[in-house]
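With one protein chain removed, the remaining protein chains of the complex are shown where they sit.
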Amino acid sequence: MLLKPNPALGVPIYLQLMEQVKHAIETGALRPGEQLPGIRPLAEELVINPNTVAKAYRELEHEGVIELRHGAGAFVSASANGRKTPDKLRAAQTVVQNAVEQLRARGLTEEEIRRLFEAELAGLTRAGGRND
Amino acid sequence: MTESWVIETAGLRKDYGPVAALRGLDLQVPQGSIYGFLGRNGAGKTTAIKILLGMTHPTAGRASIFGLNAAAGEESVEIRRRTAFVSEDKDLIDGMTVESMIRFTAGFYPGWRSDLEQRYLRRFELPTFQKVKALSRGTRTKLALFLALCRSAKLLILDEPTSGLDPAVTEEVLQALVAHVAKEETTVFFSSHQIAEVDQIADRVAIIDAGRAVVAGALEDLREKYSRVQVVFDGEPPKTAFEQPGVVRVRRSGRTLSVLSSAGSDGVIEQARALNPVAVDVVPVTLKEIFLETVAEED
Partner (left out) sequence: MLWYKSWLETRWQFIAGLIVLACAAAEVVLLWPKINELIPMASNIQANGEIGRRIREGAELARDYRGYVWSQAFRQGVTHMATLFAVLLGTGGLLSHRSGGLFLLSLPVPRRRFVLTRAAAGLGELLILAFIPSVGILLFSPAVGKSYGVADAVAHGTCLFAAAAVFFSSALLATSIFGDFWRPLLTVLCLAIILGLLESALAGQWTWGIFHIMSGEAYFRHRELPWLGLLASAAISIAMLFGATIEIERLDF
């Protein structure tokens, strides 16, 4: 169910994993209350460092997306966005459509638009990351 | 606060006559880490590893494993009781069969794990009655790894474990390592050219260049600290800019300055904006770029 993260993307692996878990919850592949794979088995399956999986799970717990129950494992929290998200996704899609149309109207090409989005997101990641 | 490192080197030097293979290498590897050791050919990776295992005598400096001095005879033997090594060429005794190799090796380790032996024999599908010299490269690597994993060693030192292997066997090897580390509380120290695999399974890395560690730390920290800022100007980019600590490299290409920083992007962005550029972009940096930029020749 979870795909192997790609280290060459420049995005930290634990973030990719977090995104995948959130996406799985949004699409209903993982439902509230369901158990996630254990840290070690998941690390083995995806062939990544167990600490990376542990960090992803810790961050997800911090954000309230999952719960870590001592001795039992990781579970999707009941309050995680379940049913809301198809609508949320659809609304988000409309926002993106409008933005892209506007930028096209200003004469930007697809490549330029894509670059702007990526840079913005990378900048956001950095701003939202840890500051020493 | 004193942390006990599994591997620690301080000012490690090795001269081969006039050639300095190591010029003061400082490393700290914590327990339970999967530590990737990157460097170009001839940067000193194998020399450092050989010193750790007592195969080569250092010219100066200190190297210790489990707190034991790697250059002292008796202590080095004790280190090797708890450490498993796979050399770059997967050195084994060519004339023996697989089965003999296993029994031969097991004889040196009272803590040999027969349960692991059973598990990995099945997993790696090793042909027990073939001679070692007749094995394919992939099978030979798996055998060498097998012998390393069954020893119940607290530390695995691997010199380019996946070199020359096809992608399927590579993944098999990496998976076995990850699984082993997860279950057995082992520390893994491996040198590699394959940046992708270091990215994948390591949690800490060091990049060695010309006999010194130029980058060292947790992989996540490095990805956060290293960033590239692309600054585009209307005309010629200023000649002197971004000369501050933490800037690894500034490349200019036409009207663009590309700044690689090892201390986050905020300082660079501030400076960049003050120069009135056309555009300032922050671009993600991969481990490969960090590697290439920190070991590249000076312009």
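Letters A and B name the chains as they come in the text, with residue numbers starting at 1 for each one.
Assume a residue touches a chain if its C-beta (ideal position, glycine included) is under 8 Å from a C-beta of that chain, and two chains touch if they have at least 3 such contacts.
Note that the structure is predicted; figures quoted are calculated from it, not measured.
In the intact complex, which of the presented chains make contact with the chain not displayed?
B
One chain is left out of this view; which of B:78, B:171 or B:266 touches it in the full complex?
Of the candidates B:78, B:171 or B:266, B:78 is in touch with the missing chain.
May I ask which residue of B:20, B:55, B:232 or B:292 touches the chain that does not appear here?
B:55
So that we can see where the missing chain sits, which residues of chain B does it touch?
16, 50, 53-57, 73-74, 77-78, 80-81, 83-85, 87, 89, 91-96, 104-105, 107-109, 144
Note that in this section only the chains that are shown with their structure count from here on.
Taking the mean of the CA coordinates per chain, how far is chain A from chain B in Å?
Inter-chain centre distance comes to 29 Å.
Touching residues of chain A toward chain B in the complex: what are they?
5, 7-14, 39-40, 43-44, 47-52, 55, 115, 119, 122-123, 125-126, 129-132
Mind pulling up the chain B residues that touch chain A in the complex?
Those in contact with chain A are residues 34, 171, 174-175, 178-179, 181-183, 196, 199-203, 220, 223-224, 227, 264-265, 281-288.
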